[in-house]
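Left out: one protein chain. Kept in place: all the others.
Read from first to last, the chains carry the letters A and B; within each, the first residue is number 1.
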Amino acid sequence: MEDILFIRPEIALDMFLPIFIVSTLVLIFGVGYASIITLSKMGYFSKKWMVLGYLFWALQTYSLYSLSIMIQSEPFTTKVLMITMIAYLFIPHLYFRLIEDSDKRYEDNNIKEKKN
Amino acid sequence: MLTSIKTNSLTNEGQKLGMMYFRVAIVLFGAQLLMGLIAAIQFIVPGFLFEVFDFSVARMVHINALVVWMLYAMIGSVYLMLTDETEHNIVAIGLGKLAFWVLTAAVAIVVLVYIFIQVGSGSESTIWFINEGREYLEAPRWADIGIVVVVLIFYWNVFATYMKGKKTGIMTVMVANLMALAGLYLAGMFFTDNISMDQYWWWWVIHLWVEATWEVFVGTLAAYALIKIIDAKREIVEMWLWIEVLMLFGSGILGLGHHYFWIGTPEYWWEIGALFSALEPVPLIAMFVHVLYDWGKEQGINGTKPAIKNGPAMAWLVTNAFGNFLGAGIWGFFHTLPQVNIYTHGSQFTAAHGHLAFFGAYATILIGMMYYGIQRSYGVERMKATFKSKMAIFLITFGVLGMAVALTIAGYEQVLVERAELGATWNAFFTAQNLPWYIQAQIWRTIMGVVTFVGFIYLVWDLVTIGKEAQKEEA
Partner (left out) sequence: MANENLSVWTSIPFWRRSAAWVTGFASILLIWLTFDTMRQISMGTDNDLKNGVTKRVPAPTVINYHIDYKMSQKRGHEVPVIGKKEPFFGKEWSPKEAKELLHLGKLTSQAKNCMNCHTLLGNGAYYAPDLTKAWLDPAWQKGGAMQAMTGKNTTEEAMAEFLQHPSKYPTHARMMPNLGITEKEAKGLVAFLKHMSSIDTNGFPRNFSKTVDQFKAGGTNAH
């Protein structure tokens, strides 16, 4: 029986390395973004480092976009991923808002040395 | 040797019992590492112990010792914190101690049977008395039932003490979560001829343990530890704990779908699994940010006094926050999308993720709890990290990270050659296994395993001596 060869969406052999590199970059930039924002909000770095944090976020978004193209996601999935990235832009800020508010609410009565 | 982890300053019986669990846990941890080394050597030297102590046996004991030492350390941690949190003595301490000895005897018998009998005939009696042959849940049926009974006694102790004592937020999460954790074990206790059905329920136990209830357990322990070790404010910690529960269960329960891509289950699990498991790192980022922030705050960023009461425990806790995110979050996300997972599923990628995630998410915090238990046992106000503590944390972390990187390289090679190019046949498998990159990665994995083991020796040495040293310093 002669089988017909079908053309199907498949990851080409030489695409694996780029895919793994790009997904690593998504995560490295993601960690970089979260930790720079965290550390500068905590006062370890000066606020101007936050610009670098946002740059990391932009690079992460770009990497995720390339990843979704490389793994041949449907356009809809790509859109969802981009919306997720916009949400990710706000998440660390939400966490800090929460940390600060809860500090204010629960820790004001025994004033600590945290505010100089 | 281990009896020198004395419990001389403990007056609370529950905490003494907790320390008993820790002692067995550390022994099993050692057994896990030894078995891992044997299995790693067999990858490089296939003739090593062939038909004497085969890979399947070494690997079975390796992963079972892992699960059991973690459960021991988890039970130990709960006994350690129970009276603290509820301000009530444990209701049935005698029964609790009996359960400990029964469980320990059962574990010893199961391990001896694994090692000396290894396999049985294809009959129900093997499933009942030798091993059940389902990865992670190999314990034979009689032991399954025994574990259920022992866990019921443990749970009764926790539940009844909680009901009689103070009901803190931390304990509320603990009691509810432990019920789910124990109940899930039942999903793995039946036999079916249908392999798809088998694996469907098998994942209920495995996934809903390690990616949901165990994670919540870790969140609960971290909350307790932050209060105890750095005097974090209870209200803040508990608020975060509830947020973590929300996010962990919100993503983790349906994240189960990422195990249902290829086992015969319908395609809708692709979307569900991809979406929810992609969200799984989000709570881990929250835990990471929260622990880091609390640490920084209490450390005194602006040059104030150090407030950490237990140096090694805090160091392991911070390693946990980071390792959980790295191992479970990053290495998990790496291969969770179905488009990628069809190539990586069942390759060394999974092994890399497994090593780093179990270590980062669970081993770290449980070791931290052991240090905390020792501090209590010796009744010291402040316990600083010794040279041995530092060597232990550095070598173990470096070793496990090294193993994960080596296995990732092996996995990458396997994906490329075996899966993408050659199509996952018998021949494809062996072609990939024999390529130089793969073999080198396996050699590096073994070297890193040895590094981890050296770190473990430092760890045991430190656990045995640190209490006495701290006591001397304080006197």
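The definition used in the following text is that a contact is a pair of C-beta atoms (placed from the backbone, for glycine too) under 8 Å apart; a residue touches a chain by one contact, two chains touch by 3 or more.
Everything numeric in this text was worked out from a predicted model, so none of it was measured.
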Which displayed chains the hidden chain touches across the whole complex: A, B
Among B:94, B:122 or B:436, residue touching the chain not depicted: B:122
Candidates B:429, B:444 or B:461 - the one touching the absent chain: B:429
Full-complex contact with the absent chain, from B:47, B:94 or B:436: B:47
Positions on chain B contacted by the hidden chain, ascending: 39, 42-43, 46-47, 50-51, 54-57, 59-60, 118-124, 126-127, 130-135, 138, 169, 191-200, 202, 235, 238-239, 242-243, 245-246, 249-250, 253-254, 256, 259-270, 272, 342-343, 345-348, 350-351, 414, 419-420, 422-431, 433-434
Contacts of chain A with the absent chain, listed as residue ranges: 3, 5-6, 8-10, 97-98, 101-102, 104-106, 108-109
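Everything below uses one rule, namely that only the chains that are shown with their structure count from here on.
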Length of the line joining the C-alpha centres of chain A and chain B, rounded to whole Å: 27
Interfacial residue positions of chain A with respect to chain B in the complex: 11, 13, 16, 19-20, 23-24, 27, 31, 34, 38, 42-44, 71-73, 84, 91-92, 95-96, 98-99, 102-103, 105-107, 113-114, 116
Chain B residues within the chain A interface of the complex: 233, 235-236, 239-240, 243, 278, 282, 285-286, 288-290, 292-293, 296-297, 300-302, 304, 325, 329-330, 333-334, 337, 339-340, 343, 412, 415-416, 420-421
